[in-house]
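Missing here: one protein chain of the complex. Every other protein chain is in place.
Then we have chain A:
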Amino acid sequence: MAVFDTPQEAFGVLRPVCVQLTQAQTPENVARLQARLAAVGAAALQELQEYVLFPLRFALRAPGPRRERLAQSAVRCVSAVLAATRVRRPELLRELLSELSTCLPAPGGSGKPAPQAEELTLAAIEALHTLLHSAHGDVVLSLYQPATLPLLGFAVSSLLGLAEHEKAKQIKISALKCLQVLVLQCDCQEHRHLDADEAQQCGDLFASFLPGISITLSRVITGDIKQGHKPTVSAIRLFYLIVGLVMADAQLARVPKSREKLPAEQSRISELMVHRGPDWSKSTAEKLLLLLRKIVEFCSVHPHWKVRLELVELVQHLLQNCSQSLVDSFSHLLKALVGLVNDENPEVQKRCQEVLQGMAEQGMVAQNRALADVLSENLHSLATALPRLINAQDDTGKVSTLSLLLGYLKLLGPKVNIVLNSMSHLQRLSKALMQVLELDVTDVKIVEDRGGGSASPCGPVGSLARRSQRKYFRFFTEEKVFQLLQQVCRVLGYYGNLYLLVDHFTGLYSESGVYRKQAAMVLNELLAGAAGVGVDVLQEREVSPNVDDLKGTITSILDEYTDQANWYLVTSIDPEEISHERSVQHSKFTAHPGGACSSVLLPSPEPPTTTRTMNSNIWQICIQLEGIGCFATVLGREFRLLLLSALYPVLEKAGDKTLLISETALGTLADICEACGYDSVQSLINENSDYLVNGISLNLRQLTHQLHASQVLDTMLRHSDASLLPLVDDVIQDVLAALDQSYNHQAPAFLKVLHSVTAALDEVLPCAKLDPNSSDTEGEAPLPSHAQLAKDTMERCIHLLSDGHLRVRLQALDVLELCVTVLHPHGNHLLPLAHRAWPALVTRLISDDPLAVLRAFKVLCTLAQWCGDFLRQRFSRDVLPTLTSSLRSQAPASARAGPIYSHTLAFKLQLAVLQGLGALCQRLDMGESDLNKVADACLIYLSAKQPMKLQEAAQSVFLHLMHMDPDSTWLLLSEICCPCRYRPPHASLRPVQLPGMGRQRDEFTDNVLGLLERLRQQESTEPRAGAHRDPPP
């Protein structure tokens, strides 16, 4: 809307109001002038700048008590003029600065500004701000001469006073902004960049203000939190800008040794000037150290994230510009920076990360020994305090403490070796890690969870998503804490001298049971870090360790882990296992839980096997297993070469009875598969069966290791299929030979293996049957290898059928059954064996624990399937009488029994016998008298008083009998109950009279009728040749 574009027109318009204002200085006249100004173009106004300013300045200078309203409007008007024009005369600039400064409340004696209307103050600050922006380049620079020092000083101190004491937030912020412009650090882009000389000159000048500015600003920063974050943020910004300028390394380096002589007329001024020599900078740095510490402490925990973000900027700026002059403060600055890496605010986090990244990339630490020293000093004191902090802090505190530790390590980067090379540093650090990583070993469940050994075969590799077992630590529960510790170790491994570290922690590992688990954890992570697996760093290391070095290191750790004393630990009170582990350990010390508090000094000769000890041992094994998995990941396919020594121990543990151990071992196997490029555990086992077989064969030679060897074979078979058999054929003979030598000790373990073996053989069977020369030529042809194996196995089982321990007998029966199945195509071999097994089997059937009877009956049924002729006589002579009599004698008991009866062994036995007897009789093609015995014994179970399941089972017996001899069965049943009358076909014949006719309905009626109905159906669907009996109605 600029209407008046030429100076002449503008002059015409403005002159009357200017004159009016000069004559009568009232706010209204000022307002009138300002109103006209709006209509004047910028170029025209520039011409008339001083003319217009004159009455306004005059109004401000008006003698007498200040009329605030007038001053306020005049200042606003000046501001408006300046905003539209440029100040081109240095003198004008100086004068305006001085005049506007006086409009600020004068700093009082105590530094507190005299009271003044907020509007005026704000207007004056804004006018100053505008003034400094309207002056350009050289004009502005003319202000920064020693001669103007008093003038600047006045403005600075007035603004500082406002920033510190003013209550109004707006004024505070404006004052700080204005100050920022005044010290030539304005954020906006309009200003000319100072060259080095000019900056140096300004630096000299501002050095005089530094004490005042820095102290006041630090007070503002650490002032009442209620002032809000904006003033704090501005103050922080101003603080680092001015400090960064005055204390800049680049400037201080250029300061001449001795002070320059100023012209004589300026001698008074020169007294105000500061010479930034070494002494000055040193003492200033000391003072700044105190302020910075205060600021860092206050701001790093400031509730507002923008304050924390600004703190990051402060650190960044000072590190960038003053890394030498303020080196002593870096301890605090870096602490703040590193600590904020894990700030809850993502922006702070991000910026912090960027700054750290930038530092690392510029090699600030790597090239600055002093910084590295500061960091390593920080690290040392943190490591010293770490155990105490971890003990005392809550999990959040622990997270920040550990973040700090991690940050220092990351920042140190390759320089971390300075720390590691100092024995005391390394000791502190490692001991701290040992204490922090102490596991909680009080959980009884870990020890109680058993059954791992017989766990079902694991699925495909991918299903083992959970890679490591969740651990419980004594001093923290938060997973994040553990992750940080993990990163700490990995970063150490990434940058640190691997030999040194591994050597040190292996030392701790073998030094005492107190540290063993933690040291193993650290070693695992170190290796992962060394290989760059899962490690998050700021800068790449210069040299990565080569594969051979890693392999060498890993091999030595593996040897340590799988050493007998560290691998075979007592993990259960199962006497069967414990005796072995004990004897394996001999005199070697056992792992001893208890952590820092337990006395390491007192030697405990043979610690009692407590739950804690076992829990601790279990964890140690698990950590070592995880380590092996981790090493595999580190080496990738190269790990294949180590399978020779590593696979066997892992498989040993995969068959462990403690659930946690076997699960961990399976995880390790999955890791190995992935690393070495096997697509399943099965192919891992099959392709390395030679290594495993070798281990098994050699370990079988030693009594103490036989159990483990058999476990390994068992695990192999469990996780593989029949394709493994040819590969392990050789070693199964070894197992049998070993079994022959130690029936007493190891029978259960060996039987377990034999069970797995025969189960696998059973799988082979279908394939073997296709082999033409395997079966029919019975006898003369050599037995195929799998059958030979079954035969050898069966021979052993026969011996064990009469073992003193029930468990062994049961196992032997199971294996026997499988052997029978495998051997059935080779009758010439099976029958002699069956003959030999018979007496022992009979004893199991007629006078053993009900459990054994149950299984023996199952074996009998299987045997009957393949050698009926052989069994018929023997069964009817040796077994049947006992079976039927026991069925009869038990019947009254089950008829009376309540619902709980079905959980008893007696019931299960009755059920099994009834369920199996029918089929057995049919298979054995039993004679009539035997069938009658069976029918008699089973008849009572058709009673409705018997439990339902027994009734059903008894029915099944009769269904079988019906197939074998329908007539006599019909007769037998009809004697119990006969629903209808039979008319003789010819009148001359006597009427049919059956005992069951016309009977009252009783307990047998329902079942018998049902069976007769089934019989009728059967007869009608398959009519018999030559039968001429009256069909049942």
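The rule we apply is simple: contacts are C-beta pairs under 8 Å (C-beta built on N, C-alpha and C of every residue); 3 or more make two chains touch, one makes a residue touch a chain; residues count from 1.
Operating definition for what follows: contacts and distances are computed from a predicted model.
**Student:** Which protein name, taken from UniProt, belongs to the chain you can't see among "beta-aspartyl-peptidase", "GNB1L protein", "Dolichyl-phosphate-mannose--protein mannosyltransferase" or "SWI/SNF complex subunit SWI3A-like"?
**Tutor:** According to UniProt, the chain not displayed is called "GNB1L protein".
**Student:** Using the touch definition up top, pick the residue from A:Tyr51, A:Trp280 or A:Tyr691 that touches the left-out chain.
**Tutor:** Of the candidates A:Tyr51, A:Trp280 or A:Tyr691, A:Tyr691 is in touch with the missing chain.
**Student:** Check each of A:Ala196, A:Leu644 or A:Ala944 against the chain that is not shown and name the one that touches it.
**Tutor:** Going through A:Ala196, A:Leu644 or A:Ala944 one by one, A:Leu644 is the residue touching the chain not shown.
**Student:** For the chain that got dropped from the picture, name the residues of chain A it touches.
**Tutor:** 641, 644, 690-691, 693-694, 697-698, 701-702, 730
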